[in-house]
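Scroll down for the structure; my scribbles are underneath it.
Every protein chain except one is present and positioned as in the full complex.
Letters are used for the chains, namely A, B and C, taken in the order the chains are written, and counting of residues starts over at 1 for each.
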Amino acid sequence: MYPYAEQKDQIQVRLRRIEGQLRGVQRMLDEDKYCVDILTQLSSVVAATQKVGIMMLESHINGCVTQAIKSAESSDDSQVAIQELVEVVERFVRR
Amino acid sequence: MYPYAEQKDQIQVRLRRIEGQLRGVQRMLDEDKYCVDILTQLSSVVAATQKVGIMMLESHINGCVTQAIKSAESSDDSQVAIQELVEVVERFVRR
Amino acid sequence: MYPYAEQKDQIQVRLRRIEGQLRGVQRMLDEDKYCVDILTQLSSVVAATQKVGIMMLESHINGCVTQAIKSAESSDDSQVAIQELVEVVERFVRR
Partner (left out) sequence: MYPYAEQKDQIQVRLRRIEGQLRGVQRMLDEDKYCVDILTQLSSVVAATQKVGIMMLESHINGCVTQAIKSAESSDDSQVAIQELVEVVERFVRR
């Protein structure tokens, strides 16, 4: 079981809300709404998705990364988990 | 009619694809997938949404902003459209 | 003369301040300061540089882009300036 288990319900609620926002954007396009209003909605989808990413990241560090470091017999063992973490952070920072 | 009209189908296809990705993320949580894989999917949702934003921005500048500047009798008239554009760009750059 | 001329002094002050922050970061490294404090300074350099970018962008749209659209005889003429604008925005949004 992964460490986000505790927050799963909370994250699912947020994901469904983002999905709803995205369907709202599709409706706005269908109804020929003003582009700036659509752009505002899109930037809100980006921010909400990043927020879920931060939540997942926190539980990943608290769970998997902490576990990997604790159970590592040499620093090489935890190195894999840390490298993977840094790469996923980099993907968020530099899209 | 807004200037994204021409690209509407193309943008809707992209939005539906992002919606599908988001539903995929919800499924991954339900199936207890590895957090890093979920994080990778989330960063791909962010990138795809930003791409749609850039497309909307381009058609907004080509359409509404260009129109506002062309039809402006004084520089004050186009100023409103330009200010609005800068603000929406800022919202994307600094989330 | 470019359209940022009016804001030049203001922008130069900001750039010198960012330069000072960067030298501060170098000093912090030399003095073995805590990494999180250095990271906080670095994220402030990023935010301040993006702010100058937004200011330049605004004067660019107000000046060069507006000029290109006004003096364009066909929509192809203004297209070049708009395409260039969208690309530079994209570079800021997706680093």
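In this section, contacts are C-beta pairs under 8 Å (C-beta built on N, C-alpha and C of every residue); 3 or more make two chains touch, one makes a residue touch a chain.
Computed from a predicted structure; not experimentally measured.
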Residue numbers in chain A that touch the chain omitted from display: 47, 50, 53-54, 57-58, 61-62, 65-66, 69-70, 75, 78-79, 82-83, 85-86, 89-90, 92-94
Residues in chain C touching the chain absent from view: 1-5, 8, 11-12, 15-16, 18-19, 22-23, 25-26, 29-30, 32-36, 38-40, 42-43, 45-47, 49-50, 52-53, 56-57, 59-60, 63-64, 84-85, 88, 91-92, 95
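Convention: only the chains that are shown with their structure count from here on.
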Inter-chain centre distance, chain A versus chain C - centres from mean C-alpha coordinates, in Å: 28
Gap in Å, rounded to a whole number, between the CA centres of chain C and chain B: 21
Interface hub residues of chain C, defined as touching at least two other chains: 94
